[in-house]
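Have a look at the structure that comes next, please.
The complex appears here minus one protein chain, its other protein chains still in place.
Letters are used for the chains, namely A, B, C and D, taken in the order the chains are written, and counting of residues starts over at 1 for each.
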Amino acid sequence: QNIKDVTLRQFGTGVSNINEVAQKVKEDLGFTLEMTALDSDAVTQRAATQPKSFDIADIEYWICKKVWPTGNLQGMDVGRIKNYDKIVGIFKDGRLTPGSTIAQGTSPNSVGFTDGPDGTSFADHETGWMTLIPTIYNADTLGIRPDLIDHPVESWAELLNPAFRGKASILDISAIGIMDAAMVCEAMGEIQYGDKGNMTRDEIDRTLAIMTEAKKAGQFRAFWKTFDESVNLMASGEVVIQSMWSPAITAVKSRGIPCVYQPLKEGYRAWGGGIGLSKNLSGIELDAAYDYINWYLEGWVGGFLMRQGYYSAVPETSKNYMTENEWGYWFEGKPATEVITNPYGDAMAQPGETRDGGSFSERMGHIACWNAVMDENRYMIRKWNEFIAA
Amino acid sequence: MDRRPRSFYLLAAFFALFLLFLYGPTFTIAILSFQGPEGGLTFPMRGVSLHWFRDLFEQQAVGDIWGSFGRSFTLGLMVMVTTVIVSVMGGLAFRKRFAGSGVLFYMVVTSLVIPSILVSLGVGLIFSQSGLDVHWATSGFGAQLTWTLPFGLLIMFAVFNRFDKSYEEAARDQGATAWQTIRHVVLPIIAPSLIGVALFGFTLSYDEFARTLLTAGSHNTLPLEIYGMTTNVTTPVIFALGTLTTAFSLAVIGVFLATVWTMNRRRARQGSDAGQGMV
Amino acid sequence: MSAHPTTSPAAPGSLPGALLKNRHVSGWLLASPLGLVLAVFLLLPIAMIAIVSFWGATEFSIYPDFQWDNYAFLLSSPVTYKVFLNTFKYAVLTWIFTLGIGFTVAYFLAFHIRSLTWQIALFLLCTIPFWTSNIIRMISWIPFLGRNGIANSTLMSMGVIDAPLDWLLYSDFSVILAFVHLYTLFMVVPIFNSMMRIDRALIEAAYDAGATGFQTLTNVIIPLCKPGIMIGSIFVVTLVMGDFITVRFMSGSQSANVGRLISNDIALLQYPSAAATAVILLITVLMVIGILLRFVDIRKEL
Amino acid sequence: MRTELDLELVALTKRYGETVAVDGIQHLFRGGTYACLLGPSGCGKSSTLRMIAGHEEVSDGAIVLAGQDISHLPPARRGTAMMFQNYALFPHLSVADNVAFSLKIKRVERETRRRRAMALLELVHMTDYAERLPAQLSGGQQQRVALARALITDPQVLLLDEPLSALDPFLRIRMRSELKKLQRELGITFVHVTHGQDEALALADEIVVMNDAVIEQAGPAREVFNSPRTEFVARFMGGHNVIALPRGHFAIRADQIAVTEAASGKLDGHVTGIEYQGTSVALTLMTAGDQELTAIIPEDRYFARPIQPGDGVGLNWDEDHLHALNA
Partner (left out) sequence: MRTELDLELVALTKRYGETVAVDGIQHLFRGGTYACLLGPSGCGKSSTLRMIAGHEEVSDGAIVLAGQDISHLPPARRGTAMMFQNYALFPHLSVADNVAFSLKIKRVERETRRRRAMALLELVHMTDYAERLPAQLSGGQQQRVALARALITDPQVLLLDEPLSALDPFLRIRMRSELKKLQRELGITFVHVTHGQDEALALADEIVVMNDAVIEQAGPAREVFNSPRTEFVARFMGGHNVIALPRGHFAIRADQIAVTEAASGKLDGHVTGIEYQGTSVALTLMTAGDQELTAIIPEDRYFARPIQPGDGVGLNWDEDHLHALNA
């Protein structure tokens, strides 16, 4: 059987399930990759309940925490990953540099390893068997419309600033939204959390009480659940400050509307995604999947993603696929020397501009918390639903 | 000639406003779909072009519009054919009271009024709990039938309520068997209504969202794809798609009306050609 | 010659033949595909939902159990009642507006348009938007109603207002507006159908008795349209009560109805709690419909 | 002599787009007469009646009732009332409420309404059915209710559009004598549209025969029947033969043609059909000149000397019975 006849079915969020990648796979590796893009709820659902419907799951680490125990995914042998050594430390021991501290929340290292190919629990150290091969990650913060805001925004607390009444927004994905809410409440000095990534019931109640009060006071214009909604809210001027994702900022900017991914003093909320393999993969298909993973980490995809503002798990390899100017702007935080364009050719930055938040280490070194699944997740979900319904 | 009362003009104005209300948003997106390449989902317009229509036919960054269109189309046809056949049979069955017909009728009503998401949830649960894969052509198909069948059946009730039984008796009198009666007499006579049921079944399926949501499986139908696009696409290509869908629906209705019209014309002409011997 | 020849040999008296003649048997044979589809895709799922509403759930899976937790949580949360109330609010408001608009439109078409051709043409004109995807029809309101949307900019350029109206979008107003936009047709069709079946002579008789247009409306037309009104109401009320997506899009996720509660739970894999909510919703809907059905015999009205 | 209650149609015309349904008709209905508008389908009877009632706009001409031009008044203010062909009883109202409808519209108070309605139901012998819905009544009962409803407004003219056509023959005959009796009692004008000449003959003081949007002939029933002025009227009234003689066309009543031995009459012919009619027998005859004639002879005379189809006969008549026809 020829590897060229293999078809692998991948699904995940629209962030990285990009058709260009599938095309490139066909060119470089010869087999077919089918892509299905879903929202994060659907992704979780699919991974947890429909193991036969996919070969490759492109999911986030906090989703992995939920899904791994179902046994739908298989552990991956790092021995077969060529660039394993070059993967950034965040995904191995949780530290960007040996000296940095591990951020709160579901940090990728805590759910990144398992005991063996059939392991269903997480290991707390590098075991040689990975649950997900990290592919993409970023540091999120609040997006703002500098043209419509007349004072500098420096803290998460600004989200509930009455000055923005009816012009703020937060995302309605409970696992992520609660984190943003916690960042806000902590910044306001209202609540001191033990671990924002693993709140107690009391912390959850107090956080959402503050948010509910704000909601009732008309602070929020809307909640968004999808990437597109956040872009439209911002671009149309319905909202001037909101939690946002990096490419959404890019999308707003590409329309010539000023939009800033505002670094805040309390730090970033980070997230990371990776590729998991279905339990059902074996034989030549499994080989193809490993080929795919190795190809993924080789740099082309990394470059492709980094040009959109994400980071690659193996930045060094991506450098080969980026110009000096691009690498300097996106990774090193240097001023652009020429116009920066995204992979689709839209201008992202003019010469002389620098990236919001600066270099990779400035940004990823300033993580306050990872997207997380808490022990009290089900309680949190219910409370979150009440907050939305309130 | 006859003067219209003043209420006519008031109501006509109301009706015009209603039409404006109905069409306003559709026009809005139709206009927005002609945005220039720079344009976004909202006003103001940034240039005018066919860019987004062209874009629609190119590979999108994510998703698979034409694949899902194909699936929706196929599914629509499947649902259409099934709906027509099952509703006709059901309509025939309900002409006489049979044991349990009352219960069955209430099931039909329930099927009509049950919130779609419950069907979606229930069918999804059944498939996942019994270890079957949800797929648009199995679970999705079935879930959509719970929506199209009641409509089809209600139309058939209406048709058969008005159907003159003596046609069938005449056919039986002429030696036709039960099946021949249906084949040669009943079906041709109710054919126009069947086209209606078919058209209805197709569009209900083609636009169905909630019942397919949890039952479509790994491949999206078009409405799910559109829904997915609202999460991932920030360009007017989605409006271009909307405009095109509307145009497509209009074309379908147009073809339907034209068919009926020519059919009537042909029949009428047959008559007048032979009408020479009119006394 | 005998007046009573015994049963002729060719009589189709064979057992299957006789069975087929039995109306119960033939009825069920004909209705069996319908029954089958409804049994598998309606009854079974409802039963499944009822069963699962007693199950337990973990983060990622559900397990068979018999517990009242799901109901207990649901019924103990004040938010549940609020949400149900909200759902009813949407249903009632939408009903009022669709009824008002639908009735007026149907009335205009049925009684003020004199030629059948025009009636059909205008009626089709009303149905055309119905053939466009609901989601697209819904989101197309957003550029219209937004802070910088057509409505606000028009009003501002006309000098009616000087600051954009925020309540146009992401509010109960926009939710109801979208509902009315989506579902008025479901009211127009049955009412129009009822009206077309009113004998024109009745209107003339009322006119003859000295009734004004308005008296004719209240004394004759409305009572005779009741079945159409009921059927339309059933459609609108159930569609609104079961909706989850319009409320989400048009309220900017700021308000919730029962459907959203369910879809949120589903999205988070909390099937048992979704099922429990679903059961309550189903009971509510069936009760409302049951009440409406008391006023009309659907089968007779078709 | 014109009375206060005459109803006059003056050059009354109705056009529907291109079609002229009623073409400038002119007629005076004297107060208190029972008039029948008779004519074939589509001749404009209903249009005329509906213009009088006010349910159809007058295209041209005028309608004058009791000296007042009512052409542009609303129906309820004309002093006319209409009884509709299928009665048009409000299906959602009880018999009593149907009858009291116009009083309710006038905001007459409940008690009075009820009393007046019951009085009219009394008149049509329907008091026992006051609480029923129209669907629970037979055709004849419905008709009586419709009558009561029309009469409650005290009209000067009652307009009836084919009031008997929905009834079976038995009932039709009974109801028509009730109608006639009622008209006598009330003394108001009835204008009754029908296309049955027997009905018109039985009921009408005056018959107005319409054809093709115009009035062909109008006059007392007997005059119209016995002296049709045109071939159309002669044929339409029935019981007549039109004979083309060298001198012109003549009408003669079928019962005034005598059948004799072959070759012994004024015309020769042979029998083509025989129809038994109870008290008489109708013979269809084909004369030499290929004219089809009908002769009606008392049944006893026929059966005394039966004739078979194909037999040759002679036809005779009294010259006094011939009526010359226009055209």
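Everything that follows uses one rule, which is that contacts are C-beta pairs under 8 Å (C-beta built on N, C-alpha and C of every residue); 3 or more make two chains touch, one makes a residue touch a chain.
A quick note: this is a predicted structure, and the numbers were derived from the prediction, not measured.
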Which residue of D:Ala130, D:Met237 or D:Val313 touches the chain not shown here: D:Met237
Residue among D:Gln26, D:Gln68, D:Thr112 or D:Ser177 touching the omitted chain: D:Ser177
Contacts of chain B with the absent chain, listed as residue ranges: 164, 166-167, 169-176, 180, 184-185, 188-189, 191, 267-268, 270-271, 273-278
Contacts of chain D with the absent chain, listed as residue ranges: 40-41, 168-170, 173, 177, 180-181, 195-198, 201-203, 221-222, 225, 237-239, 253, 255, 273, 275-279, 282, 284, 296, 299, 303
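Here, only the chains that are shown with their structure count from here on.
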Between chain B and chain A, distance of the C-alpha-averaged centres to the nearest whole Å: 40
Contacts with 2+ other chains: residues of chain A: 49, 225, 232, 236
Sites on chain B at which at least two other chains make contact: 41-42, 230
